[in-house]
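The complex appears here minus one protein chain, its other protein chains still in place.
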Amino acid sequence: MPKKIRVLIAKPGLDGHDRGAKVVARALRDAGMEVIYTGLRQTPEDIVEAAIQEDVDAIGLSCLSGAHMTLFPEVVKLLKKRKSGDILVAGGGIIPEADIPKLKKAGIKIVFGPGTPLRDIVAFFETAGKGA
Amino acid sequence: MPARKGTASRSRDPVTGLVRDLLKGDKRAAAKLISLIEDDEPEATEALARIHPHTGRAHVVGFTGPPGVGKSSLINRLVRTFRGRGKKVGVVAVDPTSPYTGGAVLGDRIRMADTGVDPGVFIRSMATRGHAGGLALATFDAVRVLDALGMDLVLVETVGAGQSEVEIATRAHSTVVVEMPMTGDAVQTMKAGILEIGDVYVVNKVDLGNADVLVANLKFQLEPRDGWRPPVIRTAALEGRGIGELADALDRHAKFLDDTGLRKKREISRARLEILENAQRLLSRRVEAGSGFGRTFETMAKEVAERRFDPHSAARKLLHEPPRESD
Partner (left out) sequence: MRAEDDRKALEKEVKRWEASTLRNALESLPERRKEFVTTSSRPVRRLYTPLDLDGKADETRVGKPGEFPFTRGIHPTMYRGRLWTMRMFAGYGSAEDTNRRFKYLIAHGETGLSVAFDMPTLYGYDTDQPEAKGEFGTCGVAVSSPEDMRLLFHGIDVGQVSTSMTINSPAAVIWAMYLAAAEERKVPWSKLRGTIQNDILKEYQAQKEWIFPPEPSMRLVVDTFEFGSKQVPQWNTISISGYHIREAGATAGQELAFTLANGMEYVRWGVERGLRVDDFAPRLSFFFNAHNDLFEEIAKYRAARRIWAREMRDTFAAKNPRSWLLRFHAQTAGVSLTAQQPEVNIVRTTVQALAAVLGGTQSLHTNAYDEAYQVPNEAAARIALRTQQILAHESGVANTADPLGGSYFLEALTDELEDEAYQYFDRIQDLGGVIPAIRKGFFQQEIANSAYRYQREIEDKERVIVGVNDFVVDEQPEVEPLRVTEASLKAQVERLRRLRRTRDAKKHEHALDRLRKACEGDENTMPFILDAVRAKATLGEVIDVMREVFGVWEEPLLY
């Protein structure tokens, strides 16, 4: 039986715009994955702790308030510290093109900007389960 | 560190290392072991065998009740209360897998957001993965992992549909049945059997009103079982009311089980069930298509269908019992 892919969808920081995160969570479920949605107002510590306890294959971070440059790399840093650097981290939300290379350098595997088709997002998380 | 490889084994750490770390209280190891078991990896049986001697300390409480009744919020509050009393608490929360897509949104953790980072708490969300009833196959094995991790209590939240209450009652030490008052004039009926399996009954969302009738009803209908009269507790989980009383009731029940020797009796009943289940599982594997015995089994089935063989003899053959004279 093909392994279930487990994904954590998280909203770090204060940003309360959860439309995208919820739509992605549903799409991943429809694609056969097990999705844990953390809800709003998560600190990077909350997110990493949840990712470890749930032993997820990947994390999807959503931020629309412009705070991604502080919050996203913090998640990656904490994962590494907890010996869980193999968990893939993807980002989405309102993220200017200019910030993407910096985020990638900080360890974010991919950034999904506005307008990304759901199938591309699903495809990414599917590879997360099978190995990049 | 290289990217994760999923298909062979989600975890690349060897089992012995994981178990060793687990016993030291390492949460990451616990999580990996649970995944191993959930995914039914070949090392899972070995892992469980190594863990088993280190289990039996945790008090396991199962929560059942219809969807929407507030189990998650109740558990969240209970975790906080028990943490305040110095206990380490594990939670296994089960949500249904979609029969159409095979996926699931595991939404119980979200209500426990404020306890997630507490070092004395471990929360794991599980999907039923096709298992009928309100639990996943791996649920109580996951409970064992948390037991071995050092949790004093493990709270198990079921989906609330199907026959989850029966499954829970046979496996947990204490079973909590959660109900809530209905609004309107309709007479509130409860699922058949529900009055027989609970050790503690909770009427949640009492802030909505109408609780008195339900509470009175329950008190009237509940019979003592094995010398324990199930209490009926009123709670309003979102407001934190009644949680202390619930925690007290659970403590009392735990003590009752110890004092009467019932805990041991139930452990033995449970062990019986589990041994049989494992046997069934092993047998099922034996006869899987593609396995050594698979083809023989197929032939057996054809013969039974064609009335050249009867199903009982076939089963005995499967178990290597000598055939009866009539064959």
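Labels A and B are assigned to the chains in the order they are written; within every chain, residues are numbered from 1.
The rule is simple: a residue touches a chain if its C-beta (ideal position, glycine included) is under 8 Å from a C-beta of that chain, and two chains touch if they have at least 3 such contacts.
Since the model is a prediction, treat every value here as computed from it, not as a measurement.
> Of the residues in chain A, which ones touch the absent chain?
13-19, 22-23, 25-27, 37, 39-40, 64-67, 69-71, 94-99, 113-115, 117-119
Just so we're on the same page, only the chains that are shown with their structure count from here on.
> Which residues, counting only chain A, touch chain B once they are in their complex?
Where chain A meets chain B, its residues are 1, 3-6, 25-26, 28-39, 41-43, 45-46, 49-50, 52-55, 57, 82-88, 128-132.
> Can you tell me which positions in chain B touch chain A when the two form their complex?
Against chain A, the touching part of chain B is residues 1-7, 10-11, 27-28, 30-32, 34-35, 38-40, 97-98, 101-107, 109-110, 113, 116-117, 122-125, 127, 129.
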